[in-house]
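A single protein chain has been removed from this complex, and every other one stays in its place.
Think of it as A and B in the order they're written, each chain with its own count starting at 1.
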Amino acid sequence: MGLTGLQIFKLLPKTNCGECDLPTCMAFAMALAQGKTSLDMCPYVSDEAKEQLESAAAPPIKKVTVGTGEFTRAIGDETEIFRHDKRFFNETILAIEVKDTDDVDAKCENFNDLKFERIGMEFVVDAVAVVNDSGDADKFKSAVETAVNKTERCLVLMSEDVDAMAKALEVAADRKPLIYAATNDNYEKMVELAKEKGCPLAVRGNGLMDTAELVDKVVAAGHKDLVIDPGSREMSQTLADLSQIRRAALRRVRTFGYPSMAVTTKEDPMEENSEATVYMSNYAQLIVMKTDEKAALVPLVSWRLNLYTDPQKPIAVEPGLYEVGEVNPDSPVYVTTNFSLTYFIVEGEVEGSKIPSYIISVDTDGISVLTAWADNKFSGDIIAKYIKDLGLEEKVNHKKIVIPGGVAVISGKLEDESGWEVIVGPREASGIPKFAREKFGK
Amino acid sequence: MLVIGERINGMFKDIANAIKTGDPTAVQEWAKRQEDNGAAWLDINCGPASDDPVSHMKWLVEVTQEVAKAPLALDSTNYDAIEAGLEICKQPPLINSVPAEWPKMERVFEMAAKYEAGVVGLAMNEQGIPKDAESRVALAMELCAAADSYGVPMEDLYIDPLVLPCNVGQDHGPEALETIRQVKTLADPPPRTTVGLSNISQGTKNRELINRTFAVMGIAMGLDTAVADADDDELMEAIACARIIMNLDIYCDSFVEVYKDRW
Partner (left out) sequence: MAFNIVKEKYRNKISQVTIGATKEEGGTRTSTVTIGGEEALPYLHFEGNIPNRPVTALEVWDIAPPGWNECFNQYYGDVYNDVGEWARKCVEEYGAEMICLRLKGADPDEDNRSADECEAALKKVLDSVGVPIIVLGCGKFEKDNEIFMKVAESGAGENLLMGVAEQENYKTLTAAALGYKHAIIAQSPIDINIAKQLNIMIGEMNFDTDRIVMDPTIAAVGYGIEYGYSIMQRARFGALGGDKAMAKPMIGNIGWEVWKTKEANAPVSDFPEWGEQEPRGINWEIVTATSLLCAGLNIAVLRHPSSLAVVKKTIDDLMKPNSY
């Protein structure tokens, strides 16, 4: 959505000169909001107003890209306050701090290992944030060079020293790192560097108001690939600032029309993980954190996945044969869909039955049992074929399969097509433990 | 849509009589009754026959507030009466109303900013009520710009497209509805909208049916509030239902009761 009539009207000269062929500036504003006229019909509009009006066609939050190649990551381009209103689009970049006083080589080695598989998907932690902790430009450059050579993932270069940044960029610029950060003291030169090298630039002020002024100065100096760090380092204030930035951006305050970021302050890895969760849940599009422990990052990355799923679209688990507990050839076999909520509830209840079992998750495009059945995606013949494809016959020494009670009607067809005995299970997953004890208990 | 209960109005005999005799019983009964049936505001109007609107407005506000929790809508063309009411309102009321005319807008928006009150802005001016939606929207825009210049937030401006009885001004119906739709695009956040609901059925047969049909059509277009008869159960039920269908309230089986249980 572009600017509204009221927003345009406020930017017009309000002379009511009529040269735009409309009687008043207000009429012109309304016509312009509806796309019925064009801005160049107004001879007196200021350059500043012109720029603001033209940029209104842009998305409310600019999309900013960090990195190159396979690990390129885009952030920004968000449109919502609540994920349930539509969805969040571009997942938060997690950047792990490596100080130039650390053993950079070893830290990067460890960082590269931060990839894991869950629910059939591969996750990687996105970025290394090299910190100029030494204060020494050459040391920073050499640390950045090591990181460049060690990892292909995104880079964040953290130094307020323009000379150190310039040196680091000599070796890192073609990787499109995020330059962190332009501040009140250095922004002119940082902007020059970022422009020259074509890299995204983080802008860090001292609190929200100060940050707003600084962003405007940076934009005036000619750089627009920005990530905003409001600079607050208290959790509660950061949460408020991140919320304000999102709200303002969606209300077309151009100053804040960029992705935002936060830097954690907690030293303890678990407290830091909690802190990062707060920022991720409250719009941070990039988080710089210290812990590189897998035990912390796996749940954080899982939360990110959940937060950024499309609420309109059911999330699916990988179709396939799942094992619950120590299965053996006598274990019962349950069938359900691959709608994740259905699957996980069934899995939980099967687990609760304490009888090791198989669960077949049939590919129903992630929709639930009854919907899938109505849509002919959970029919006797489809399930029969899938049992065959999975080679279930070789896994168990019986030919019995449990189907959800809600679709008892498919039993006949399924038995005919598969040759397996169909046992109609409970209608609700919560009935599984009792059902299992009665049917399969010792 | 939320209802501004219309019943405390000197046009009604019992209210006129209460004003005349100084007996607040009828006023207070209607205040409670409207509130119990889901009115979100209570309209306060001394009626055309009042010879002293300033003191009558004050009295109505006082006696209503003694029994009611709902905020009020001070309904008068006499701005001194409105200001007298504003001074004693316990919570920010609505000012009902102002047309898109100077200097009336100056007086009203200044008061609204001072008392943090909402304003019902009428899509009409010295030339009267425009016929088509486009001209109504242009007047709505003038109201938005004026409110904004006095620091009245859009959420506190209630644009009334002005509804005419459907037996005499039938061609106004679609224009008023279209105005409601377009008003919502004028600003972000948008101004709110309101109508005097019973105007649509003035002098017609089957008034309640016409009122509630217009109400649900208006809700579909973005109608936020209406001065209406909160005592009309079928109207309140239709509104509750339309709010559910428009995803304005979270559905539950008791959605009608929830809609009415406001205070």
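Going forward, a contact is a pair of C-beta atoms (placed from the backbone, for glycine too) under 8 Å apart; a residue touches a chain by one contact, two chains touch by 3 or more.
What you see is a predicted model, and the numbers here were worked out from it, not measured in a lab.
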| item | value |
| --- | --- |
| Candidate in contact with the missing chain, chosen from A:E97, A:D126, A:E275 or A:E417 | A:E275 |
| Candidate in contact with the missing chain, chosen from A:K14, A:K63, A:K139 or A:K294 | A:K294 |
| Where the unshown chain meets chain A, residue by residue | 82-84, 113, 115-119, 208-209, 212, 216, 234-237, 239-241, 243-244, 247-248, 251, 253-256, 268, 270-271, 273-275, 277-278, 280-282, 293-300, 302-303, 305-307, 309, 311, 315, 340-341, 344, 348, 351, 354, 433-434, 437 |
| Interface residues of chain B (partner: the chain not displayed) | 155, 249-254, 257-258, 261-262 |
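Everything that follows uses one rule, which is that only the chains that are shown with their structure count from here on.
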| item | value |
| --- | --- |
| Where chain A and chain B are represented by their mean Cα positions, the distance between them in whole Å | 44 |
| Interface residues, chain A side, partner chain B - complex | 1, 4-7, 9-10, 26-27, 29-30, 33, 251-252 |
| Chain B to chain A touching residues, read off their complex | 137-138, 141-142, 144-145, 148, 154, 185-190 |
